[in-house]
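Only one protein chain is missing from this complex, and each of the others stays in its spot.
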Amino acid sequence: MRTLQFGAVLLGLLVTGSAMAAQPLAAEQFTVESLPRASPHWVYIVDEAFANEIDARVRLFDGDSYRHLGQIDAGFNPGVILSPDRTTTAVATTYFARGGHGTRTDVVEFVDNTSLTTIGEIVLPPKHAQLSPAFSILSYSSDGRFVYVSYITPAASFGVLDPGNKTVLSEIDTAGCVLVLASGRNRVSSLCDSGRLLTVTLDEQGHEAARALSDVFFDPDSDPIFAQAVPTSSGYVFLSFLGQVHEVDLTGPQPLIHAPWSMVGAAEKGHWRPGGQQLAAIHGALGRLYVCMHSGGEGSHKEGGSEIWVMDLKTHHRLARWPMKSLNIGPVSAVQVSQDAAPLLFAGTDHQAVAVFDALTGQLRHVEKNLGQSPWLILNP
Amino acid sequence: MRTLQFGAVLLGLLVTGSAMAAQPLAAEQFTVESLPRASPHWVYIVDEAFANEIDARVRLFDGDSYRHLGQIDAGFNPGVILSPDRTTTAVATTYFARGGHGTRTDVVEFVDNTSLTTIGEIVLPPKHAQLSPAFSILSYSSDGRFVYVSYITPAASFGVLDPGNKTVLSEIDTAGCVLVLASGRNRVSSLCDSGRLLTVTLDEQGHEAARALSDVFFDPDSDPIFAQAVPTSSGYVFLSFLGQVHEVDLTGPQPLIHAPWSMVGAAEKGHWRPGGQQLAAIHGALGRLYVCMHSGGEGSHKEGGSEIWVMDLKTHHRLARWPMKSLNIGPVSAVQVSQDAAPLLFAGTDHQAVAVFDALTGQLRHVEKNLGQSPWLILNP
Amino acid sequence: MHALDRLFEKSSRSLAQRTSRRSFVAVLGQILTGSILLPLLPIDRVSRAQAASPDSAQARPPHQAASDDPQNCEYWKYCAIDGYLCSCCGGSSHSCPPGTAMSPITWIGTCHNPSDRRDYMVSYNDCCGKTSCGNCECNRNEREKPIYRLSRNNDVNWCMANSDSNYHCSVSVILGLADQ
Partner (left out) sequence: MHALDRLFEKSSRSLAQRTSRRSFVAVLGQILTGSILLPLLPIDRVSRAQAASPDSAQARPPHQAASDDPQNCEYWKYCAIDGYLCSCCGGSSHSCPPGTAMSPITWIGTCHNPSDRRDYMVSYNDCCGKTSCGNCECNRNEREKPIYRLSRNNDVNWCMANSDSNYHCSVSVILGLADQ
C-alpha cells in the first residue's frame, strides 16, 4: 500500500512535469495554536526582564523539542505558581497605571494552561511582596481551594484567596515572618528571623484557626538558610549558606524538623557553598537533590554555581559533581528537575540561557539562548 | 598662603597619626539631583526597548561629559517631542491596564525638563499612531499653544491638543494622509499616498479653518520618500529611497516645493542609498545634511548606514563620506546633530550603542554602550 | 506524441520561463531517483518535520536551507515581515501562539518561493494581546513602503484595532498566487 502510494506520487510528478510546476501551495488558514497534551518535560520559565522590570513574562518551553510553546505576561516582580492539578498558572504581580509609574494595582491573574488565556483575576490590597526573583510568594493549598499570597509593606502578612470565586478571604498577620509555604489543605508556614517556622492553620472560611511556632532550627547570624524552600512530598528542604541541609516535615499539625546534615566535607566547608537564585531542586522518586555550588566566601551566596552537585537525600552522599565551566554556559543560577522516570535537569545561567541536561547522567543536551534577560526561576508541572 | 595651608594639613595628619586617623567621612545627605543648566550638546535618546516594547524610555545624555542625566518613561510605541521653548518633553503613548494586556489608555504626558517630573497629561481617544520608532507622531505649533498628535485606527486623522489647559480641542480627518508636520502657529501637514502634502490650517480654537493639497512632488511607486521628515527653519527635507532630496518650504499658506536634487552620482544610483530609522539630520547654520548611506538594493531602505555622507544643502555637493565599518560600532540607524557652532553628531547604531562624533571633522569622540535596546531616535534641544 | 509526454512538455515549457534549463534537468534527475521527495511536501509539513526534530532550534539550518525554515528570518514567506517570528513564539509561520489573537487588519505583500519558483500573495498579520515575544527578531522589507502607504507598511502596530492591542509577534499567511 505504501509502495503503491509512492508510485502514484511519483507518477503524478512526472505527469505535471516537475516539482516546480506542481500544484501551487494552497492558501493557508488564519489560526491560533492550541497547546498539545502537556508533557512532564515542559517548564514554565520566569524571565524577570530585570532591565525592563515592568515587563516580566513566563515562557512555556518544551525540554524535548526545545520549542517555545507560549508566553504569559507577568508584570513587575511576579510570584508565579501552578495549581495542584496543573490546569492553571497563577501570577501575583503589580501593574502601574502609566507603565513605569502611576497608581499601583496588585493582582493575582489566573491563566488557563491549555489556551494560555487569562481567565480571571483577584485584585489585592497594594501589599504584594515585590521580590526578585520570586520564591514562595504565592502558593496553592493541596486541594486547590485556597491561594496564599505573601504581603510585605514592610509589615509581613499574607492574603488568603478563593480562586474559585475570585475573592480575597482574609489577611493574616505573621508577626514579621515571611513567605507562604503551603502544606496540606489548610496550613501555611512562614520563615522567621528567629530561626523558626510560623505555621498558621486556617478554618474552612480561610480565616486563622490556630498558629504555632516551631523550635529554632537554624541560626540566621552564623549560618542562615536560603529562603528558597525546595518542596518535597512531605514538606520542604532548606539549604544553609554553608551547605547544611534542613529537612522539614509539615504533614502533621506540628512541624517535624530533621537533624541537619552537610553537603560539604570538612575540607570543603566555608569554601564550597550553595548559591544562586533558584539554587536547588529535588527529584522526589529518586530522592536526589541538585544544588548550584561555587567556591567562595561570605557574601557570595548569590553567585551562580560553577558546578552542580547531586546529593542522595537518603544516604546524604554526594553522587556526582557536574562541572559547568567547560560548557561555556555561564554560572548556573537556577535549577529545576522534571519528576518523571527519564528526568531532565534545567539550568538557568547568568549568560541568560537555559541548558537542558539528562538529570541521570549530567549529559548536556541543549542550550537555549532565547529566553529573555533573566531566566532564573523555572517551574516544572 | 597655599603653602601654609598645606603645611597645616600635613601637620594635622601627623598630629592625628595618619590619613586613616583623619576625620572620618561625614554623613551624607539623602537628596534628589536636579539638572544642571541645559547644554546644546544634550540629547534625548528614545529607546524603544523592542524586546520589552511596553517599557520604552527616553534617556537624557550629555554629549560632552558622556553622563546619563536622567530618564523619562515612554510606554508603548511612543511619539516624543520637545516644546519649542525646550522646557517640556511631551510623550504620546499607550498604556495597558495590565502591563502587556488589558484596556488601552492613550495619553500625552508632559514632563518638566528641569526636574524630569511628569507635570500633567491629556488622555486621548485610543487612536494614537503606534509606530516604531516614532517620527512626526507628535509635534508642537511654533508658539507652543497647540500640540498635534497623529491618529491611525487605521483611518488617519490627528488630534489638536491644548497643552496649557490639558484638553483635547479637536480631531481632524486627514483623508488617508498621515503624520503631523507642524509649521508656524497653526498649520499641520500630512504625507499622502498620492505623493502630495495635505496642509490643514487651524483657527484660534484649534479647529479646521482651511485645507490645501500640494502638487504631486514624489512618486510613491518608483521612488518613495522616507516619512522621516528632517525639520529646517522653513519647512522640511525629505529623502527618497534612491537618494533624491526634496526640500519643502512651509512658511507660506501654500507649500513651496523645490526641485529635487540627488545625493548620489549617476554611477552610484541604485547602489548607494539612504537607509535606517532616523536616517538624516541637518545642521541649520552650516547648511549641512548628514545621511546614513549604505550599498544595497530594493528592500534595503531600513538598513543602517555603513557610511555617513555629509551634503551641502546650498551647493548640493558631497562634502564628506565618513566610513563607519572600521569603527566597529555597527551600521548607523539614527543620526542627530547639535545646532551650535561646535556641533556634535550623534549616531545610534544597530549594536545598541550611540557614538559621538565631531560634526565638523567626523572624528569619533566616544561610544556609549549603555543606551538600552534600540536607541534609534535622538532628539537634540 | 504520447499523452503523458505532451503533458510533460507543456508543463516543462511554462517552467522554462522561470528557470534555466540546466537547473531544471538537474532537479528532474533528482525527482526520478526519488532523492528530493521531501522538499515536494507542502512547505508546512516540512516546517513541522523540522520543528519536531529535537535539535532544530540549536542546529541552525545550513545557509541554503534558510529559505525553507519557518524559524529563520530568511524563510521565503517573510520577505517583508518586521517583528518577532511567531514560529519561535509558540505559533507557526501562519498561526498565532496560544492565548493571542490575530489582527483582523493587516497588509498584503508578495513573496517569491524559490522551492516552486512562484510568487505568492501573503498577508502579514500581527498576533496580539501579550507582551512582545522577543524571539527571532526579523526585519525584511521587500516592496515595503512608508507609513503614508499604510497597506504596504510594516512599521505600524497592526494590532492597533484589536481589543487587546499589544504586539506579540508576526505571521505571514499564504493567500494565493500573486497576479501573473
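Going in written order, the chains are labelled A, B and C, and every chain counts its residues from 1.
What we mean here is this: contacts are C-beta pairs under 8 Å (C-beta built on N, C-alpha and C of every residue); 3 or more make two chains touch, one makes a residue touch a chain.
Computed from a predicted structure; not experimentally measured.
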item: Visible chains that the absent chain touches, using the contact criterion stated earlier; value: A, B
item: Omitted-chain contact residue, chosen from A:P224, A:G270 or A:G362; value: A:P224
item: Which of A:A156, A:L313 or A:I378 contacts the chain that the document leaves out; value: A:A156
item: Residue touching the undisplayed chain, where the options are B:L116, B:V149, B:V245 or B:A280; value: B:L116
item: Touching residues on chain A - with respect to the absent chain; value: 50-54, 76-77, 94, 96, 99-102, 104, 126, 129-132, 152-154, 156, 176-179, 190-193, 220, 224-227, 298-302
item: Residues from chain B at the interface with the omitted partner, ascending; value: 6, 9-10, 13-22, 24-35, 55, 57, 60, 64-73, 111, 114-118, 366-368, 370, 372
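Here, only the chains that are shown with their structure count from here on.
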item: Chain whose average C-alpha position is farthest from chain B's own; value: A
item: Chain A and chain B: spacing of chain centres that average the CA atoms, whole Å; value: 42
item: Rounded Å distance, chain B centre to chain C centre (Cα mean); value: 35
item: Touching two or more other chains - residue numbers and ranges from chain C; value: 130-132, 134
item: Interface hub residues of chain B, defined as touching at least two other chains; value: 51-52, 54, 76, 99-102
